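Here the complex is missing a single protein chain, while all its other protein chains stay put.
As written, the chains take the letters A, B and C, and residue 1 is the first residue of each chain.
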Amino acid sequence: MIKIGIVGGTGYTGVELLRLLAAHPQADVVMITSRSEAGMSVADLYPNLRGHYSLAFTEPAEQELAACDLVFFATPHGVAMRMVPGLIAAGTRVVDLSADFRIKDLDVWSKWYGMPHESPEWAARAVYGLPEVERDAIRTAQLVANPGCYPTAIQLGFLPLLEQGLVDATRLIADAKSGASGAGRQASVGMLHGEIGESFKAYGASGHRHLPEIRQGLSAASGTAAGLTFVPHLLPMIRGIEATLYAELKDVSRFDELQALYEARYAQEPFVDVLPFGSHPETRSVRGGNMCRIALHRQEESNVVIVSSVIDNLVKGAAGQAIQNMNIMFGLDEALGLDQPALLP
Amino acid sequence: MIKIGIVGGTGYTGVELLRLLAAHPQADVVMITSRSEAGMSVADLYPNLRGHYSLAFTEPAEQELAACDLVFFATPHGVAMRMVPGLIAAGTRVVDLSADFRIKDLDVWSKWYGMPHESPEWAARAVYGLPEVERDAIRTAQLVANPGCYPTAIQLGFLPLLEQGLVDATRLIADAKSGASGAGRQASVGMLHGEIGESFKAYGASGHRHLPEIRQGLSAASGTAAGLTFVPHLLPMIRGIEATLYAELKDVSRFDELQALYEARYAQEPFVDVLPFGSHPETRSVRGGNMCRIALHRQEESNVVIVSSVIDNLVKGAAGQAIQNMNIMFGLDEALGLDQPALLP
Amino acid sequence: MIKIGIVGGTGYTGVELLRLLAAHPQADVVMITSRSEAGMSVADLYPNLRGHYSLAFTEPAEQELAACDLVFFATPHGVAMRMVPGLIAAGTRVVDLSADFRIKDLDVWSKWYGMPHESPEWAARAVYGLPEVERDAIRTAQLVANPGCYPTAIQLGFLPLLEQGLVDATRLIADAKSGASGAGRQASVGMLHGEIGESFKAYGASGHRHLPEIRQGLSAASGTAAGLTFVPHLLPMIRGIEATLYAELKDVSRFDELQALYEARYAQEPFVDVLPFGSHPETRSVRGGNMCRIALHRQEESNVVIVSSVIDNLVKGAAGQAIQNMNIMFGLDEALGLDQPALLP
Partner (left out) sequence: MIKIGIVGGTGYTGVELLRLLAAHPQADVVMITSRSEAGMSVADLYPNLRGHYSLAFTEPAEQELAACDLVFFATPHGVAMRMVPGLIAAGTRVVDLSADFRIKDLDVWSKWYGMPHESPEWAARAVYGLPEVERDAIRTAQLVANPGCYPTAIQLGFLPLLEQGLVDATRLIADAKSGASGAGRQASVGMLHGEIGESFKAYGASGHRHLPEIRQGLSAASGTAAGLTFVPHLLPMIRGIEATLYAELKDVSRFDELQALYEARYAQEPFVDVLPFGSHPETRSVRGGNMCRIALHRQEESNVVIVSSVIDNLVKGAAGQAIQNMNIMFGLDEALGLDQPALLP
């Protein structure tokens, strides 16, 4: 059994970690912290967990966290970078679900997150936790930076094209849409049901924090500086991300190879499912599950490759991928505890 | 492993059976029938099942079904009553999720379902599959009539009061609300998203088919003819039933005993959870799970007992309860395959 | 033209007043106040009003408000009772959409609203603004206490029965459901889309502030102390209230008279629409409109009268009724500016 601590467990990512870990045969959650809810039973805050956990939230105590085999950070940015070095020094391994260790260029990080980075050493040493790219490094990592939700859906959708150099990497467009749970569980007028129910809009269209993270991954895949335009949108629903991706094929005669390329690229991946050419993946087909489903499209004789990629932002986009990383780090079956079908309808 | 057949698997109840059985360690679904979709892969109709099933829908073939240990009927009413006698004669056990065998008074059944009953013998012998009431009979039953969704939520909410004779059984009110999946997956104008999204209404307020089924159960519990007014409503969401129940306490001085009574009545039940007095159970706290959560309320010095009862109509109200019944029938742990936390948010 | 001021205009009731008044040919909104948003253009906060208003929010200034013919209060409770006496003394008439002046028994008011009442004189003199009951008094009122949303739907549904003494007034049940806009536009975790989307629950089941207001109205109608059980519920949608009402008919032989009674009672009412017996009014049939639609039901030979009543909580349940009251107070056609069809679908 892996002794697990969770820092910052009151948000949607925290409850999702608890939900998934309850079904994981090797996970033993021994501690979950929250400054604001210390003393409250986990099951009182999240009644779906009644009967599954007897834990209560506690104040974050570094010594007790350090006694865990693995600590998940489900905190706002700026928290993990302060606590992680001490935990690792004590021999604890960490999966950070926040943005603290995702970006290698710390000037870029500071610009988008509005503060200096306090752990440049571990920012450099952290492994980016996208198993489809970094599996080998994850196995031995002490610190895994769990990818953002949009970056997961978009990178998995673009990767085969970029790795093979088939498209113009300077002209990538990602039009992405997310359910409201992506904004977390903080009180705000803008995320009230009365504000976002039965409505739709773009947000962050002039620049969103996930943009540099995605560019970094796409650039690495293509071996060149990727030019990406990324516009996120807010859906009137709770879970799910769909990203529609557009790229120009350099050699239009190779369009017919693409489906086979995607299928081959992801053939061994337990959590990437390439649908038949021309399919339309629905977010509900991955709701509650750790799967990313992808389909390709072409309009008439166009040279534009259209990719539709869907994930559950709280699972493959956060807690599920974190557990997938845990499984890899601890030498377990990568799919352990993560292989239930999605909830449909 | 239990060899399982499913008749009529294209609806929401069918896909939910498949979803839950995929996580059940003793279930082996060998056959799923559908006249309309024969030949189509299950995973093509329901992409959330990709990777979990290689089955395709087939024409219903009695001989092959008879080779199963257990057959679930997820058909419209009128189908099971024709096929069940033959299957049972061949040694197969049956859980019928339709309404064919739920009502003992066949005149009442015929009046509400608009056809004569074709299997009076098995209507008499069928066991009503509410484990909290009929567990012992279910163990050895050849045919279990799985309860309706509203009847499950409402009976579990009223039972302790009626069994103890504490309330006026002639003055019961059940105001119930269901998500749209309760209406099934048939094409209809009335269930379009454009018709029921962002709106709310009562339906069947002058009489709904679940009324006689509920009355039968409440009458049995109270030992007298129950007088029930039952009004269902349609919620602009997919899964979940909430029933708010009203009953008059005969002896108002006994109000303080009720919470303890409910807790004791359901203390050993794996799928009934009595919340603290004054709680408000949310349907999302049971989404995807087999739990029924119940809470009690009182307004000032009133003699009216208010009960709020929630279930997922597709799980405890249909497929989950059917599997719970299967577990009981086959001597398994009653919660096997059914103990995941609900999906929240 | 009526010179109008609005105090507390940033909430949903405020924007709804502005929306409706934009289409009112005799309304001239000259001032709208908000401490928190002073200086912001109304159209910047509510883009649906771009091109309709050039007003900006201002600090509440009593002198300028006193220059209006009519002031609407769309404030939290406790504000109007402090400002109203001064405005009336200055000759301004007031429609208060808050709860400050709705309840005549100030001990009851203080108990439910948690503060002493600061204007007992005007609490006594205020006219309860339910035009279907108090039309004559509204005409000359200086201060109208606009009814709450639940109280409007429930009183209009029960009134004909109680006025005629046909039902047992000590055994009334109102099971009511409201869209999320009823909770206003304050930041809160509990009203996030992620919390209430795709879910349903009762709330305030042990006692809600609208209970004493409704009891007061029902008692007046029946001439006796009404015994009401009232349970509100939260719908995963924005606008609309449905109340399902239950009452026991004293003389069951009179059931057949009820439809004609309702039709006669509301024949002259521009904003109460009695549907054919056995109809199921939908909240969408009144979305954005000032109408209350009502239908009656009976189950078999029961003595229970079932009434379903729907309104838009922001219109007939708040801003629309306030304008209806304004029309009456100023001798205008009662339906002026309020006669658009509801938005369906």
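Going forward, a residue touches a chain if its C-beta (ideal position, glycine included) is under 8 Å from a C-beta of that chain, and two chains touch if they have at least 3 such contacts.
Just so it is clear, the structure is predicted and the values come from calculations on it, not from any experiment.
*Asks:* Which of these touches the unseen chain: A:43, A:238, A:258 or A:322?
*Replies:* Here the residue in touch with the unshown chain is A:238.
*Asks:* With respect to the chain omitted from the figure, which of C:49, C:196 or C:211 is a touching residue?
*Replies:* Reading the full complex, the residue touching the unseen chain is C:49.
*Asks:* Just the residue numbers, please: which parts of chain C touch the chain that's not shown?
*Replies:* Touch set of chain C with respect to the missing chain: 12, 15, 18-19, 22-23, 46-52, 181, 197-198, 238-239, 273, 275, 281-282, 284-289, 293, 340-345.
*Asks:* Given the full complex, what residues of chain A touch the hidden partner chain?
*Replies:* Within chain A, the residues touching the omitted chain are 171, 173, 175, 177, 179, 194-195, 197-203, 205-207, 211, 227, 229-231, 233, 235-240, 242, 244, 246, 248, 278, 280-284, 287, 297-300, 302, 304, 306, 308, 310, 345.
*Asks:* Which positions on chain B touch the chain that was left off?
*Replies:* 12, 180-181, 183, 185-189, 191-198, 236-238
One rule holds in what follows: only the chains that are shown with their structure count from here on.
*Asks:* Please state whether the interface between chain A and chain C is built from the same residues or different ones, using more than half shared residue numbers as the mark of same.
*Replies:* same
*Asks:* Approximately how many whole Å separate the CA-defined centres of chain B and chain C?
*Replies:* Whole-Å distance between the two chain centres: 38.
*Asks:* How many Å are there between the centre of chain A and the centre of chain B, using C-alpha atoms for each centre?
*Replies:* 36
*Asks:* Calculate how many whole Å lie between the centre of chain A and the centre of chain C, each centre taken as the average of the chain's C-alpha atoms.
*Replies:* So the centre of chain A lies 45 Å away from the centre of chain C.
*Asks:* Mind pulling the residue numbers of chain A that touch at least two other chains?
*Replies:* Residues 12, 181, 197-198, 238.
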